[in-house]
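Here's the structure, in structure tokens; my notes come after.
With one protein chain removed, the remaining protein chains of the complex are shown where they sit.
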């Protein structure tokens, strides 16, 4: 199967490397330097979106945000203009619901397919083909993506015919992640002022109560003060919580915890921590408690 | 070792049953009917606090709230008046930090010991001796509690010389638990309005992201609408979040997420859900989203 | 001076009627029925945007939301395409900052002027020429609007060269208004449960403390349960708080109170109160307190 993979950041690169051996793969990245190494791995490197997707049956996108996805899809020489009739755009980026809806409508009108397939998992899980994939879109189109999904993930959650549903659930998940991190951060500052070291608070709460590897990973990063380099940049967390709130507004389903998260993330960004790891959100709880 | 166990609600009864075989045990409960069965198990049943603690080296309390603990400790014929010099009050109830501090000071002045030892775990874990115990107080006193702790729990977290520290961390833990429940409840309502069944939202988020048995247990109860009988009553969750906020006020460590939780729990109580299980908190997110 | 006035809702109609006598006025409304009566008042009625703005030196817009403003400005036959070089678009609608910025850039590129001039005041104040006008944009362009402003308002606040600044401040004002309403609503429910009638709470707090006619107006509507017809529809309040939060996100200036307001307004909308007056927001505080 001919597959094009667009967007070679840390996640995208890890995913594309999984696909080289099993598929007839063309890659593309706006910054060509990240694409070049793939030629030695056996993939073709497209010089443009149009060139990359020519002849592809599936085109996977894995981009940083809605603006990048929209530019690549709707811009001149973009996906809408270049994709062959019947070919499928598989949007694995974390996108806003409105953007995902807009892509679905545009591709349908152009006689092209569109499947939303955002993922949970960090780059190492991507390297190992251990992602979890949330897939939504027309059933026959999702089925055609299955070989790619099988190579990338340890499981696929089918979420129905409406593509944007998968992006909605992905945003809910990222909001849950930030909630857990904020909750731990507040507990650490509270505990510290009560005389308990953050590592103790983490150990007790996650051993005796939560038992979540996610809490271990993010809580551990907070305890170690491991904020750089960013695995998942704080500003991307803010982006996702903001997108969740936008979707919640459209759905009329209030998310009061997310409102708090957005305020804290905005404060962190205003203070210059936006490019640090999401774990740096914990700095705000410390500062609000007068800890330095 | 002579041990007295005061407070035989669901948790207290399960814990006291663990202790019958290994210790010279006297039990007491304000409502005598809950104590009576222990006589057939080989324990003595005290007719009063004074009678129950006479000769006891350790006196464990496991009561519903601060008011009950204070009445039992400071009331006429209570623990302060009855405990032998050198005997230790082991407060395993979930108490406020100020109450725990007050108990520590009063017992010290009376020449009695005081160890704070709240637990994580539900009645079945108590039955099985699988609780997690947070222990704080003077080192030598905590050491003397070890035989009892070993029988009740799968592990003890020592938290230093200041007893109330253990209660502070227990409150932080219960706040974290309610946070996770509220976060899931918001995600369920959000998801439902996006067309995703709550059981799917739970399955995806807990399989792919959080991987927490706690989320599974509480989220599962929400999905099934299993609100009665209450395992952990909603009004007790409100009590604990309120105590956490009080402690946070005294420590000057803001807990913004807990502020939201308190509002939601208060709304649930005002609407008459206080005696249902904590999982009934999810009703508020549904109602706020216009779901019925 | 030739003036075109686009958008004849309750506010727009009241404003346009003020201008008929003093200016050479053409009006336009998408729904022609609202425009027709102006022909008997001495104004011309345009059949299209293009026709309405032909020859106009100033074109005032007073529309319900960003979508209407964008359609009218950027749509086919819209303002950008129709306005004469040097003519000025005076946006008196309450708009988002990003939309206002986009309009400013587009008009500048087209060689047209753009002044942001949102107002405070309700229809009766507009009838009486007693609005307050927040004006921003290039100084010479703002100066050319002065005759129109003088007819419509009791005062103009000049806010500098950057047009969107005026819209930002208007959004901050509407957020403040909703904050006062929410604060009163919470006080009413709190007071009611303490045995104090809402009218007493309002009388005491506004006589002895706040002394604000705004509080009197909105608090009075709450006390009387006067939710229909809507003077200022609740869904428009939600729109404006949402726009304020979007602007705050772009500016990196958290608005935690506004986060609460948005949740409450969303709940009100989800429950079907969106077309009632903003004062219906008070229903949420009552319901959360278990009052019926």
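We just call them A, B and C in the order they show up, numbering each chain from 1.
Here, a residue touches a chain if its C-beta (ideal position, glycine included) is under 8 Å from a C-beta of that chain, and two chains touch if they have at least 3 such contacts.
Everything numeric here is computed off the predicted structure, so don't read it as measured data.
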Among C:78, C:129 or C:173, residue touching the chain not depicted: C:173
Options C:25, C:91, C:247 or C:281, residue touching the unrepresented chain: C:247
Touch criterion as defined above, residue of B:9, B:158, B:195 or B:259 at the omitted chain: B:259
Interface with the unshown chain - residue positions in subunit A: 263, 266-267, 270-272, 288-290
Contact set of subunit C toward the excluded chain (per top definition): 97, 120-121, 132, 134, 155, 157, 159-160, 162, 164-165, 168-169, 172-173, 175-177, 179-180, 182-184, 186-187, 189-196, 200-201, 203-205, 207-215, 244, 247-248, 251-258, 260, 263-264, 285, 288-290
Interface with the undisplayed chain - residues on subunit B: 242, 245, 248-249, 252-256, 259-260, 262-264, 266-267, 269-270
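The rule we apply is simple: only the chains that are shown with their structure count from here on.
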Centroid spacing, where centroids are CA-atom means, of subunit B and subunit C in whole angstrom: 52
Chain centre separation (subunit A, subunit C; CA means) in Å: 37
Subunit C: positions in contact with at least two other chains: 263, 266-267, 270
